[in-house]
Structures are given as structure tokens and as C-alpha cells.
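Here is the structure we will look at, set down as C-alpha cells.
For this view, one protein chain was removed and the others were kept in their places.
Which chain is which? They are A, B and C, in the order written, and residues in each are numbered from 1.
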Amino acid sequence: MAIQLGPNQYGKAENRLVRVFRDTDRHRIRDLNVSTALRGRFEDAHITGDQRDVLPTDTQKNTVFAFAKQKGVAAIEDFALTLGDHFIAACPGADGARVEIDEYAWDRIPVDGVPHDHSFVRTGGGVRTTVVNIDGVGPDRRAHVVSGIKDLVVLKSTGSEFHGFFQDEYTTLEPTTDRIMATSLVARWRYNPTGVIDWDGSFDSIRSILLREFAVVHSYALQQTLYSMGRAVLEQHPDVAEIRFSAPNKHHFQYDLERFGVDNPGEVFIAADRPYGLIEATVERDDAPDPGRAWHGIPGFC
Amino acid sequence: MAIQLGPNQYGKAENRLVRVFRDTDRHRIRDLNVSTALRGRFEDAHITGDQRDVLPTDTQKNTVFAFAKQKGVAAIEDFALTLGDHFIAACPGADGARVEIDEYAWDRIPVDGVPHDHSFVRTGGGVRTTVVNIDGVGPDRRAHVVSGIKDLVVLKSTGSEFHGFFQDEYTTLEPTTDRIMATSLVARWRYNPTGVIDWDGSFDSIRSILLREFAVVHSYALQQTLYSMGRAVLEQHPDVAEIRFSAPNKHHFQYDLERFGVDNPGEVFIAADRPYGLIEATVERDDAPDPGRAWHGIPGFC
Amino acid sequence: MAIQLGPNQYGKAENRLVRVFRDTDRHRIRDLNVSTALRGRFEDAHITGDQRDVLPTDTQKNTVFAFAKQKGVAAIEDFALTLGDHFIAACPGADGARVEIDEYAWDRIPVDGVPHDHSFVRTGGGVRTTVVNIDGVGPDRRAHVVSGIKDLVVLKSTGSEFHGFFQDEYTTLEPTTDRIMATSLVARWRYNPTGVIDWDGSFDSIRSILLREFAVVHSYALQQTLYSMGRAVLEQHPDVAEIRFSAPNKHHFQYDLERFGVDNPGEVFIAADRPYGLIEATVERDDAPDPGRAWHGIPGFC
Partner (left out) sequence: MAIQLGPNQYGKAENRLVRVFRDTDRHRIRDLNVSTALRGRFEDAHITGDQRDVLPTDTQKNTVFAFAKQKGVAAIEDFALTLGDHFIAACPGADGARVEIDEYAWDRIPVDGVPHDHSFVRTGGGVRTTVVNIDGVGPDRRAHVVSGIKDLVVLKSTGSEFHGFFQDEYTTLEPTTDRIMATSLVARWRYNPTGVIDWDGSFDSIRSILLREFAVVHSYALQQTLYSMGRAVLEQHPDVAEIRFSAPNKHHFQYDLERFGVDNPGEVFIAADRPYGLIEATVERDDAPDPGRAWHGIPGFC
């Protein structure tokens, strides 16, 4: 028996990069949170403290900001791929890289009905995200792109039932044919590694499909809603190999007003914090290519 | 010298109330966070533990939810006033009440371009809020309404300068004629106590004025932008007596790329977390009525 | 009627300063969060954008860190007073200053039972805090020191009752003679402005008194416990003029196990998040000197 170093990675997390495009007076902005990490042959750094093959996290930070000018910032998927390939090439010890980018959405401020040239307001409706994993260089290079949306808070005030469930001695839940269903959705989908993908177009389309399905599916369980959302995405997006969901069931309990002689036919609810149901599900093609490291280090998914 | 009870209040904070209006198949929802508090003659509760004049916070909670059905939920200002007056009347020891309500905004989910009847997505763009303080009943009743918006995150990518400031031996800041200005705005305005106010209409109008001024003012300091925003609100809203701002200066530092031989003419920034500038300012009418307790217990304002 | 600038202040918030004392191999550390703000004659900065009398927040930041070396960091009250007086003297427009400092506690890591010379672990048990307000210079100078503790989370598993309260039609709470009482205490006390105060000694003593009273008082309400805590502090600390509490009642509800044929005599509880009772109370001397601006901008107190 010997003690040895196992899997490891290191990098600079949460570089808050804001890129202004001022080619014309009508500025555009990209507001990103970029995390980079490298993995590979770093035994010496761990065991003897020898840093000779280590590209410091501080250098990774500098590179992120320099590349924002040198390489531009197109879709976050492109920017992540560019950074990942660069780091594997630049760092002697690196065999692989993981780059995660969140993007926050901004709208132009309307002034007398006209969107302003250089003034913006942050919007809600979810944060776009991507996790890119690359292993190797040249012909052996393997790249995985898992993009997604998080903090997409949705609610339907009817069209949701829950009944017919298994009951044991600890079951007290009443079946219902009408309840509020709400979640703060995280969805992440793995793109097929072949073919050219329109990252921005696919994101917009998938976000719309997710919202649409949430709205139109008459739900018998949050599981069923998630599955329907995933199936719709796969049906309409051949560029997607699989999609995973992590969805807290944000319980809204009907408040008992009968005690005060007041009827409450699904009108007054208390929104609870904890505990919450937590539903995780994957919808996939049966012939999806091997995920490899695609889901490496992504929290909250089974 | 004697030891005595000083100012005090008690209540139930953060009742997360969701009200569904299902008069027709086209549901409407209101998503509120309601905090109630009572003040008055509660010496016995503190000194001897005698609760005879205390309306429990649990009862306050029940009342908030019951009133959501019994009284309806119109503008949050109306709902807060209704609750406040009720508690003063209902609780033997109460002379005054403070009710604070935040309202979260939801949009209908678009399905094939049509807003859905009962499915919603949370939006950003700030949280509407009100703080109502009432003292007394009948002819002696005094009510103050301070409404506002918070978490309104705005950014302008140019049109902001900062120079000509006082310098001492610890000053290293470079003057600039072009910088990013960004803040997560909290604005709260006190309505005049006389006259009937269109709460929803005034909120929408003031929010628009704040955004518009932030966009169009060429700024020489965040202070100046805030003052311009406040003045514009007071000029257009005779129903407002004063407005206060608390605005963190969310610094965006131009990243030094010259070290890498890369030019950075206001294009690549790092968004900093802490420390941040914090600017607080009031704009008021010189004949504004006495605020009394209007600003009682509202954090973050000077 | 005219529109004018009202109360305002500006400064640099949350300077995260860590000071290492390495006079000997046995290092000491102070871990602070320092927020500074100035108030005074800043009309020009707001109305015309003229910054000539404004000491930039960036300079305030530099000064905080420079003073940590030049003036040392003794008690946080001393450091705050030193900074406040300096800023009033240094900034042309300033008439007053507000300096708030939080201090995080660290213990030495024990190695084979011996506290280590330069390795530390963060502890809980509350964050020490102070808010210093100074107006004017020379003979007109007025300084107020409000110190305190926050995030002091305490719980007693018995010795707490709640009954005999007022009941109305919305009351459903059952009276109890045995419940869990828990809070995340914020306590802030105003020191008398005269006399030399042992800041560190007083803090340690008051923290002990607060904990002791919470433990030994048989409670009939959180209000009563707070009052007892405050009275004990004032009785033992002539250096304190008044003390204020803000205490969320962190509800622990006895879980209903009877439904499963299981007895639950005060053994199994669910800790709730929201809503929560919120109790605020002041205990003061009847001859306490005028507070002036002492409580200026401190949130969460009535």
C-alpha cells in the first residue's frame, strides 16, 4: 500500500470581466464571470512544492482579461474554448483544461421609448452559462461543451396536480388536483461534439423551448414537466446530446384560512424556504456520444 | 438615575405571501414579502413578562394571510395601510405600526408570442418596496408612506467623468474623463400625506424617471447623477415630498493590459466587489412636511 | 417651494484590512472590515459636479490601510476615532465623519496542545463591531461611540415560556410553558462620552454578561430576556448610557409526531427560516446624555 496523489486541478475562479465594445457610439457590453482550471502532471507541485510546471492562477487571470481584447469575446462557448486550448498549450504540466463562464444579461435603458446607446439595466430571467472541458492537443484533442441556464425562476398558478403516489405509515400529504408549481431551474445541455454550432442561436432557442414547455405541459409531477422540457429540446435540437435538470420544488402551501371562517380556494399561499423538494433528471439520446469529462465538476446533477 | 425601557417594537418579519387572482382563466399573481411591527405601551411584556397587551407575532402572520383574501391585495401601499390600521385597533398595547412590503415582479411566459394565462417567469429590474408607518387612530392618526425600488442594477459604459477632486498625501487616484459608472440603486421616496395617490402609476412613473436620468445625465460624479435623478422626480411628482438614495459605486477598473503590449482604450474592465464607494443623498422640497417617523428603521440612509 | 439637497454622506465601504503584528515570532493578527463616510458641505459636488472639496473614496481607502501601519490598530474604537478625526481635518468639505468597523475573531491553532505562533482558525461566537460618529473639531468636537456584537447565535432548550397573550379572531397560537428559545443576537451599546474607557475590557465583559443573562433568565418572552440582558449590562457598566437589541425569534416548531403514533415531549423540532418574529428593544438610563448622531445610519433598530 502506498499513498499517492489522485485527481486534482487548480485555477482562478470568478474573474469578473466586463467587456465594452465601442466601435460605434452604440456601445455593446458583455458581463462575464470566468473560472479557469488546469489538470495534468502536477505531482511535483503537490509533493515537493516544485512549481516549475505550474502556470500561476494569477497568470490565468491576466490571460482572461488580455484575451478579452486580443481575441475578442464572441459567444461564451467560443471564448471558453479559446482560453482552454491556450492554457493547455501554454502550461508545461497541463493535459486538460476546464473553463466555466456565466453571462449576466443587460437591457438598454429606454429613454422616451428609444433604447439608449450606452446605458443599461440588469435583467432577470436566468443566467446563461457554459462549462467547457478540453483534453489534449492536436489529433487527440477532445472538447466537450455543456451549456445551460440557471436562476430561471418560473411559476404556474394552476395546471399542476400531484396524486396517486405511494403511501406508507409516514405519509400525511394530501393528494391535490390543483396546486402552484414553482422552481428555480438549472438546466444544462451537452452539445454534440461534431458540427458547427450557432451558440447564441441555440441558447435562445432552448431557453424559449424550456419556458414554453413549462407553461403548456399539464403537470402530474415536477419530474414529468422536466422530462417533457428535455424531450422537447432534444426533438428540436439535433445539436444537443443530452440535457440535465436540477430543480428545487419551491413549495407554495395553501394557507389554512378556514380557521378564521374564510374560504381559500387556491388564492392565498405561503412560499416556503426549507426544506424543499429537489428533483434531478437527465433526458438523453440513446446513441449520445460518450460524455467523457463533460460533466466534470458540475454540481447539483446526479 | 434609573434604568428604563426605551424605544421598542416587535412583529413578524418576512411573511412570504403569494396571492393568486383567478376570477378568470387569465390568472394574475402578487408575490410579496410582508413584515409587520407594533410599538406602544409594552413595558409589562419587557419588565415582568406579562403578555396581556401583546398581540403575538404568530397572530400578525395569520392576519397578513387572512387579509390577503378578506381585504384583497391592491397596491402594496394600500395593503400596508390596511394592515397597519388594523393592528393598532386590534392590539391593546399598540400606539403605532410599521408595515414593510417588498414586491417581486413576474412576467407572463410567452408561448408562440402570446403571454400565457397562468405561467410566469421572474424578472429583474428592481424590487418595488414600501414602508408604512402609522401612529394613532381617529383624528390623531398620522400615516407616512415611503415607497421605493431596490436592487435596480444600472451601468453606463461612457458619459461619466471624475476629476478636479481634492488631493492630499494619500491620494493616488488618477482623474478620468471617461469611466464606467454602475450601481445597484436603492431609492426611497416619501409621499406627501395629503391627497389621493395613484400608487401603481406613481411607482411606474418614478421608476422610468430614475432610469431615464441615469441614462441621459452626463455625469461628473455619482453624487451629481443621484441629485439629478432626485430633482427630476420632485419636479414631475408633486405627490413626492423627498427622495433618498443609497448607491454603492460598483467599481469597474480598467485592466492594465499595457504590460502585455495590448492597448485598452476603455474596453476591458474588472468588476470589483469590495471595497466600494457608498453614496447616500437626499433631495427634498424646502417646504416638505415634517417626516415624523416616516424613515423609522429604514437602513442604509443618512 | 424649492428643491434642495438634504442629508447626505459618502465614503468607502468594506475595506477588508488584515493587520499582522510580527514584533516577535509570535504573530498577532487583526481582521477588520472598515467603512468610512464623510458628511458636510458637499452641495457643489451634487448640484454642479464640482469635486474641489471632495476627498475621494479611493483616498479614504488608502488612508485606512496607511494608518493601519502609521497609527497602529489598537481597539477598533480607537482606530475608528483616529480615522474619523483625520478625515474631518483632511477633507475641506467635511463637518462630520462616520466610521464603522467589524472585527472577526481568530484563535491560534493548537499543535500538540500548544497554541501555534502564526497559524489561526476563525471562530464563531459573534462579530465585534463599532460605529463612531464625530462632528466638528476642537472645542466643538462631539464624538459618539456605539459598540456591539452581532451574529451571536444562542439557543436554550428549556426555561422559556410564552402564554397569557392577547387573543383575537386570528389567534391560533397555543400557549406553552416549555419551548426552545433561539436568536441571532445583535446588541449595540452607546458608551458615555466622558471618561476613559477600556474598550477591549468592556467588550469582553458585556459579551459575558449578555450570554450569562440569556442563560440564567427564566423567560416569559424574548422581550423580557432582552430587557434583563440590557438591565444587567447597565447595572454593571456605568460606562454605558444605553443598549439596543435586534433579535430575530428563530422559531423551532415541535414536529407533530403523534400522527405516526410517536410521542414528542419537546425532543424533535424543525428550525424555521421565514417568517420569524423580530424583537427590537432599548434599555437606557433615564439621565443618559443626548444621543445626537450616535445611532445615525445603524440599521435594524427602532
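Assume a residue touches a chain if its C-beta (ideal position, glycine included) is under 8 Å from a C-beta of that chain, and two chains touch if they have at least 3 such contacts.
Just so it is clear, the model here is predicted, and its values are computed rather than measured.
Enquirer: Tell me which residue among A:V18, A:V54 or A:V121 touches the hidden chain in the full complex.
Expert: Residue touching the chain left out of view: A:V54.
Enquirer: May I ask you to list the residues on chain B that touch the chain which is not drawn?
Expert: 169-170, 172, 259-260, 273-274
Enquirer: Going by the touch rule given at the top, which residues of chain C touch the chain that is not shown?
Expert: 15-22, 27, 29, 31, 62, 65-66, 68-70, 106-107, 109-112, 116, 118-125, 152-159, 180, 211-212, 214-216, 252, 255, 257, 259-260, 262-273
Enquirer: Even though one chain is hidden, which residues of chain A still touch it in the full complex?
Expert: 1-16, 35, 37, 39, 42, 45-59, 61-63, 66, 90-93, 162-168, 170-173, 219-221, 223-224, 226-227, 230-231, 234-235, 242, 244, 248-249, 274-287, 296-297, 299-302
Methods note: only the chains that are shown with their structure count from here on.
Enquirer: On a CA-centroid basis, which chain has its centre farthest from chain C's?
Expert: Max centre-to-centre separation from chain C belongs to A.
Enquirer: Given the contact rule stated at the top, which pair of chains has the most C-beta pairs in contact?
Expert: Result: the chain pair B-C has the most contacts.
Enquirer: How many Å are there between the centre of chain A and the centre of chain C, using C-alpha atoms for each centre?
Expert: Computed from C-alpha means, the inter-chain centre distance equals 38 Å.
Enquirer: Hunt down the residues of chain B that sit against at least two other chains at once, touch-wise.
Expert: Within chain B, residues 15-16, 62, 66 contact more than one other chain.
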